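Partial complex: the chains shown occupy the same locations as in the complete assembly.
Chains here go by letter, A and B, matching the order in which they are written, and residues are numbered from 1 within each.
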Amino acid sequence: MNPSAALPDMTAAVCAVCILLVPLAAAGLALINTGLGRSRNAAHAMMSSLCVLAVAAAAYFICGFSWQGFPGRAAYAIEAGGKMWNWIGADPLFLRGVDFGGSSASSGASLAALLGMFSAGLAVLIPLGSGAERWRLGSSCASAAILAGWTYPLFAHWVWGGGWLAELGVNFGLGRGFADVGGAGSIHAVGGLAALAIAWILRPRRGKFAQEGMPTAIPGHNAVFVLFGCLLALIGFLCLNTAGAILYVGVGVGRVPLVAINTMLSASSATLASALITRTRFGKPDASLSANGWVGGLVASSAVCAFVIPAAAVLIGLVAGALVTISVEWLELHLHIDDPGGAISVHGLAGIWGLLALGFFDHLPGSSGSHQWLAQLAGVATLLGFVLPLTYALNWLLNRISPQRAGLDGERQGMDLHELGANAYPELVTHQEDFTPR
Amino acid sequence: MNPSAALPDMTAAVCAVCILLVPLAAAGLALINTGLGRSRNAAHAMMSSLCVLAVAAAAYFICGFSWQGFPGRAAYAIEAGGKMWNWIGADPLFLRGVDFGGSSASSGASLAALLGMFSAGLAVLIPLGSGAERWRLGSSCASAAILAGWTYPLFAHWVWGGGWLAELGVNFGLGRGFADVGGAGSIHAVGGLAALAIAWILRPRRGKFAQEGMPTAIPGHNAVFVLFGCLLALIGFLCLNTAGAILYVGVGVGRVPLVAINTMLSASSATLASALITRTRFGKPDASLSANGWVGGLVASSAVCAFVIPAAAVLIGLVAGALVTISVEWLELHLHIDDPGGAISVHGLAGIWGLLALGFFDHLPGSSGSHQWLAQLAGVATLLGFVLPLTYALNWLLNRISPQRAGLDGERQGMDLHELGANAYPELVTHQEDFTPR
């Protein structure tokens, strides 16, 4: 069960079709972010989603894939401690090194280029959640270019491109090396940590925290978009996890039912955990937090779906849902972080939880169990100790060059009018003053 | 053309990918239900959809698949009249008996577990249509657990798991035995009859029937959601019907175009029938009823799509659309049943019509025509004579333990505020008083 440059034809075909559907996850996440914001920022939220997807595709095309690479292709390595540390891909820019002719031998790399392009798109959507309602469109595009062109490919190379994290197994006998089936780390934790950096840099929305630091609830404008987005995200994740399982961890098509059942069960149990916890705490289940739980369950499943039994997926989902629900509140109350979409908890925390859980629940035959948890820990440590500072520094620099936060006017009149010159719903009569000072 | 435990690899691959997309049908149905209700219940409708999907997945994982099973696996049978009557599956609980390792030999059962999980999810969405705007979230989850964990698996075993209805052909020479390609019976009629039970138990919404019993129209709050949901449902049904045709009736990949053309034609002709009938009766075509017709056409096609020529699919769709349109009104006017989503007509009646139609239009080569209609009649009789009383009794019991209907306050202020503590669209100004007393 290892990725290889040459996939069997049928396996490659299934992988290709599943990749075509990964943008459903993007559509779902965009809709969730939009619904969780206020109506005066709704067009801006969707427009930003479309634009960062476009920028991510362009950046990934220009240099992203070159640096992500694929196992067996050109890469740079450093020798240290008697081992080679493969640290970045070395493919030609502009996808010029990929053979798109369609021969079997080259199928792995061309599929990786496509999946990488869509994965980078998912990663850049995540910080939009935490920067919602105050992040300038131009800045979010610049930040997306950095994330899709550099940060994401770098970490993805380490995990999926034959880099040093993947080789921890071969080099140091840590299980199968750092494993991440569908991107809980490469896409979601990387995106979630970028979301954290953005929330820090942009600071809270006006009116979010009162003088005494108590957070005010600012409800989203459309719960139907949020909950419907969860259903689309489910399908996107089903296909993303399947494609990742085939391409990056080398399972066969026969494993697809397990991957999908685990994905569904993890999302389901996470939602139920969120609903029960919010019901216990607030007397009524909270729809937004339950939606966050659902996506958190999907994210956690991304790490483990090909390697665990369904009962483990239920357990992992339950913990993911609980973590997300508690963390969303905790970040607000105790760290005074304003994350309107819950992106830090849903993608960052649940992703990291999934990666760690893989270390404990990897029981299926074929696993090389011993010390797998150490490999997972190394990956998580890299995320927190290297990716987070890197993504913070780059976004801090960007903020220096040109402030990322919209001016006061933008927040007052809404980003739609301020940055796009038109409201999302120009005909609707709203009573916004109920919720926050304009 | 019989289901078998070991599918050819490529056929299994196509089936697997199609199953991943079945939740599009769930997304479509959830959106339709939501749009057909009023805005004060919109978040509740979507939240209920997400929760019952989660509960159904969990229940199906715990025991549902064990009892549904798959042809050739362990099952209990009773001897009566010199024949063995296979009546329930006997797989270990928690999916422990399914080999997810990915070998060809086990592909049938693992695919059936996945498709069954999503099918159970579709089934539990259906009663949400008839119970809309007054069904407590907790009760709908409990009801979903029973439906997905017991009623659905039981009937699905009889049809798809090698049970006695499927064996009517072998045992009594009734054609190929009771046939149901994509779930017109197992999913939709079962769900539609549960919807009928729920509508009876919950009784009509306040204000739906005036003193003299005349029904008041309570228009849905978002026709765009309803009609857009139809398009998503189409894609979900295309994939559901394809997956069912491969997995449960054993057709090859080469039949996919026929399955899909029949599905599309049936939905199309049903919509046109609904539009023409409503135009004739009311002077103008009715969008909601046309949407109901569309889904009714999809449901009817589920029974027959792999077995009939396209011209027959057109005819079956026309009748389905007409039946749904007339029945929605008839249930209101003459039986005083309040079914806001039209679930009883759309899923129950159209499903039964599709099953009966299969008895008459099954002309393709390979059919064992004679007496097929008797097998279909036996299945429909079982639905009406056994499944309906069973599902009514179980939901009646549930209602005894804890009343399923929300209190008067819930209806007055809307289920969103009452059960979730927040409106779906908190910023929008609405004039609800036009439509019904609060």
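In this text, a residue touches a chain if its C-beta (ideal position, glycine included) is under 8 Å from a C-beta of that chain, and two chains touch if they have at least 3 such contacts.
Everything numeric in this text was worked out from a predicted model, so none of it was measured.
S.K.: How many subunits, all of the same sequence, make up the entire complex in this structure file, 2 of them being shown?
M.R.: The complex in this structure file totals 3 copies.
Basically, only the chains that are shown with their structure count from here on.
S.K.: What is the distance, in whole Å, between the centres of chain A and chain B, each centre taken as the mean of its C-alpha atoms?
M.R.: Centre separation, chain A to chain B: 34 Å.
S.K.: Flag every residue of chain A that touches chain B in the complex, lowest number first.
M.R.: It comes out as residues 10, 13-14, 17-18, 21, 38-39, 219, 221-224, 227-228, 230-232, 234-235, 238-239, 242, 251-258, 260-261, 264-265, 267-269, 271-272, 275, 282-288, 290-291, 294, 309-311, 314, 365, 428-432, 434-435.
S.K.: Which part of chain B faces chain A closely enough to touch in the complex?
M.R.: Touch list, chain B to chain A: 9-10, 12-13, 16-17, 19-21, 23-24, 26-27, 30-31, 34, 42-43, 46-47, 49-51, 53-55, 57-58, 61, 94-95, 100-104, 106-107, 110-111, 113-114, 117-118, 137, 222, 225, 416, 419-429.
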